[in-house]
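Sharing a structure with you now.
Yeah, one chain of the complex is gone here, protein chain that is, but the others are all in their spots.
Up next is chain A:
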Amino acid sequence: MHRDAHGAIARLFVLLLVGLFFLYATARPFVLVLSKDDLKENPPYSVDDESSNSESSEWEEFGDSESKSEDELDPGSWCPIFEPDSMAGASPKSEDEALYYSGIRKMVSSVSSGDPGLMEEATSEIETAAVGGFPHAQSALGFLCRTGQLREQNGAKAFLYHQFAADGGNMQSKMALAYTYLRQDMYENAVELYAELAEAAVSSFLISKDSPVIEHVRLHTGAEENKEALRKSRGEEDEDFQITEYQALKGNAGAMYKIGMIYYFGLRGVRRDHARALSWFLKAVEKGEPRSMELLGEIYARGAGVERNYTKALEWLTLASKQQYFSAYNGMGYLYVKGYGVEKKNYTKAKEYFEKAANNKEPGGHYNLGVLYLKGIGVKKDVRLACNFFITAANAGQPKAFYQLAKMFHTGVGLKKNIPLATGLYKLVAERGPWSSLSRWALESYLKGEVGKAFLLYSRMAELGYEVAQSNAAWILDKFGERSMCMGEAGFCTDAERHQRAHSLWWQASEQGNEHAALLIGDAYYYGRGTERDYDRAAEAYMHAKSQSNAQAMFNLGYMHEHGQGLPFDLHLAKRYYDEALENDPVAKLPVTLALASLWIRKNYANSFLVRFLFGGFLS
C-alpha cells in the first residue's frame, strides 16, 4: 500500500514537471521544479485536520461571498477612460474621484497629443486628489514618481504613495508593492500581498471553465515588430474575425459561438461586449450548440450583462450536459454545492457531476474535486488527494489550481512550506486579474498607431511587474524614440533619459527570465547606443544572457575574445563560444562557420599577409 502511494507520487510529479514544462513553453519562463521533498510525508489524519480546520474558513472557493463585479475588484481602474461605454452612467461619487478621473484623462491625452502642458495639469489634479487621501490618485502619483514624469524619479516617494494607496484598497498599488518586495527578495512581504491579489483574480475567473488564455501580446520578436501576433490582434478589422462573423451571420452555429466568445472575453483585440456576446450565444443555442449553452449558464450565474438568474443557469447547463458536453457538469456541480437555483444543497450530486467532468478529461472537474476534498465538502477531508487533483488540473493549465497549490506552499498544508515558490505561483495567478485589461488597452492603442498611449499603459503594467509589459515598453522606447512620448523630468525625455528608462526596463525583464533583454543591454554598451561605449560592461551583459542560453550572446562573446574587446584576446575561448552558439541555435550555422573559418586562418596563418590584410582593417 505504501509503495503504491510512493509510485503514484512519483508519477504525479513527473506529470507535474511535464505539465509545468508545457506552461513554461507557452507562458513566459517560470520554471517550477518540484522535488520529492515538496510533497509532505503524510502524517496521520487528525494532525492535518486540526491544523487546517482553522484555515478552511479562509479558503474562499465555494465560500459564501458573491462574485464581485470587475469594478469592485479593481477600484480606481482606468476603465472609464478606455472603455467608456461599459461604464456609461456611472457618475463620480466624490469630488476627489472626479478630479482623479479628470487627471487621468488629461494624462492620457497629453501623451497622445504630445502636450506636456496637459500632463502638468493632469499631475496637479491628481496631486490634489491624492492630498485629499483618495487612494487611486495616490496610486497614480506613485506611478508618476517611479517613472519620473515631470519630476525626479524617486523610488522612496513611489513606495510611500503606493503604500497609502494599497491601504486604501487600490489593488494595482498592491501589485506594485508586491513586485517591489519581490525584487528586493522580501518574500515574506511579497507573499501576503500576492496571496490577496491572486484571491481577487480568482474570483473574477469563470466558475466552470478556464478563461481562454488572455495573452499578453509581445509586440516584438527580437528587435523587430512581431507582425504575426499583431495581425491576429487587430480586432474587428482582422480578416479572420470578419470571415467568422460572416459565417455566423450565415447561420453557422460554431462561428456564432466563436464570435460570442470573442465578445465575451474581449479576445483578439476586440472590445469586450457582454450584450453582444449574449445575443450571439442565444442565436447559437437555437441551433443546439452545446458550448454556447454552457456559456449562457455561466452568464446567468454571474449576471454578466443580464440579471443573475440561477434557475436559468441550471437549465442551460443541464441542456449542455445532455449533449455530452462534459464541461457543463462543472457548473452544475457548483450550483449544487452552493444551493443556487436548486431546492437545496446537494453535495453528493455535486461530487457526481464533478467526477463526470473529471472522468471525461475536463480539468475543471479535477479542480473542483480537489476543492471538495480539501474542505471536506460531502466527502471526508483528504488533503493529499486534493493536492493530487490540483496538480492534475494545474497540468492542464487551470489557473485556479495554481492558486490552490500556491496556498498550500504558502501555508505548508499538504505541501512543504515554500514561500518563494508560493510567491511565484501567486504572481502567475494575480497577473490574470482584472487589472490585466491594461494590456488590452495598450495593444489596442498600439494597433491604432497611438504609440504614446501604448507606452504609458505598458509603463504602468511594467510597474506592476508584468515582464511582457516591461519588454514592450523598453522596445517602444528603443524603436520609436521620440514618438514614444516618453515624459521625463522636465518635459519630453531626453536621449539619456530614454536610454536610462529602456535600460532599467530591459534589466527588470531580464531578471524575470527574458534572456533577450540582457542581450540588448549588452548591445547598447557595445555600440554605444544612448550611453558611452563600454566593452567591459557589454561583455558582462552578454555573459548574463549567455547564462540564459542566448546563442547570439555566445556568438558576441566569441567575437569579443577573438578581437580582444572587453575580454582578453583568446582564440581558444573564441572558438569555444562560437561552438556553443551553434549548439544552442542551429540557425547560427552560417555566421558561426564564417567566424570559425576566420579563426582558423588567424590561428594557422597568424602573420601572413592575408591575415594582416583581412583583420588589420577590421580590428578596432
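For the reader, a short list of remarks on this structure follows.
In the analysis below, contacts are C-beta pairs under 8 Å (C-beta built on N, C-alpha and C of every residue); 3 or more make two chains touch, one makes a residue touch a chain; residues count from 1.
Heads up, the rule we're going with is that contacts and distances are computed from a predicted model.
Going by its UniProt record, the hidden chain of the complex is named "Protein OS-9 homolog" among "Protein OS-9 homolog", "Ran-binding protein 10-like isoform X1", "Geranylgeranyl transferase type-2 subunit alpha" or "rRNA-processing protein EBP2". The chain omitted from view is touched by exactly one of A:235, A:522 or A:558, namely A:522. The chain not shown here is touched by just one of A:538, A:551, A:582 or A:599, and that residue is A:538. Remark: the residues of chain A touching the chain excluded from display are 131-133, 135, 138, 154-157, 159-161, 163-164, 167-169, 180, 183-186, 503, 507, 511, 521-522, 525, 531-532, 534, 536-541, 543-544, 546-547, 561, 566-570, 572-573.
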